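One structure follows; several queries about it will come next.
Only one protein chain is missing from this complex, and each of the others stays in its spot.
And now, chain A:
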Amino acid sequence: MAIIKPEMKSFIWLQTPDELIQQVEEEVAMFCPMICREVLRSGMGSSKNFAIKLPEQVTPPILGLILDYCRFHQVPGRSNKERKTFDEKFIRLDSNKLCELISAADSLKLRPLVDLTASALARMIEGKTAEQIRETFHIVDDLTEEEKLEPLKIRTNDPRVRLLNRLYARKRKELKARKNLKNVEVEEERVDDRSVDDLLLFINSGNEDSKGVKPTKNKKKNRRRKNNLKEPSSDIKNGNHKKETGSLSSSHNSEIEDCVSPSKLLKMLGSDFDFPEDDFDDDLDPALMEELDREVEEFARRLNSVWPERVQGIIPFGQSRSIASVSRN
């Protein structure tokens, strides 16, 4: 590092949300893209009166941490090993500190630090039980036992979820996200094309061997539902029951309906009938599991149980795929 006379070294003035102003060495502060941009764009930060206002997530203690990080990493001569060792020590913080840190680093657009902190947080989640995770992060368990056993509902009509999705998309500068929303509405008009496509798909791919019945797109289910009678198909469902998991004995009809609750998803798939909202729940067998993969199997079974009669409607005799199988060494 060149020897710089004190009066020649530049400083940048920063103001934390608590109105306190401090000065930071230029090369350290400029390591943060957001600060860098502010300086270049508006010329702020050059003096005490024109201090750069930092986002509210950057409290003084967190700012101190971030500056430590920047001070170390902005030095060009360091080896990868040195940087890695520093990072590993740096990230040894408690979970809430890490949350504050990631939030602040994100607001300053300091991507490497965001990634580093995210990895640390992910390590605290991976492989742990729900209880352990709740304890680490002080999460209050406000799901009732029943809610945990419920299959997850499609809640795309939740405005909060939608808003979050949109904000997120904009944040990533995805103009396409808006096109997505437009496309979703456009797709309602393409119902006819899609049914032909799907038919062709099914005909081409066929319905082969004994791998078990395949779950289908919910769209198919929507179309056929009106025509299906529940009674005749229940035998098939029971038959499949024994074939597959054989352990669950909940009622089928209502469960199938609540999985296709009215939503944007339905509209997107071009269905034009509404399902009754109140068909929601649920007399799940309380002996049922808590783990999500068990829910998956149950859901699949439900899907599978509706498959056979539909297949018979589309493909008369079940065609098999004709693909030359090639063996590779």
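Quick notes on this structure:
Quick note on the criterion: a residue touches a chain if its C-beta (ideal position, glycine included) is under 8 Å from a C-beta of that chain, and two chains touch if they have at least 3 such contacts; residues count from 1.
Basically, contacts and distances are computed from a predicted model.
For the chain of the complex excluded from view, the name given in UniProt is "FBD-like protein" [choices: "FBD-like protein", "SWIM-type zinc finger 7 associated protein 1", "Histidine-containing phosphotransfer protein" or "glutathione transferase"]. Although one chain is hidden here, its contacts on chain A can still be listed: residues 61, 94-97, 99-100, 102-103, 106, 114-115, 118-119, 121-122, 125-127, 130, 133-134, 137-143, 147-148, 152, 154-156, 158, 161, 164-165, 167-169, 171-172, 174, 176-177, 179-180, 183, 187, 197-198, 201-202, 204-207, 211-212, 214-218, 259, 265, 268, 290, 292-293, 296-297, 299-300, 303, 321, 323, 325-326, 328.
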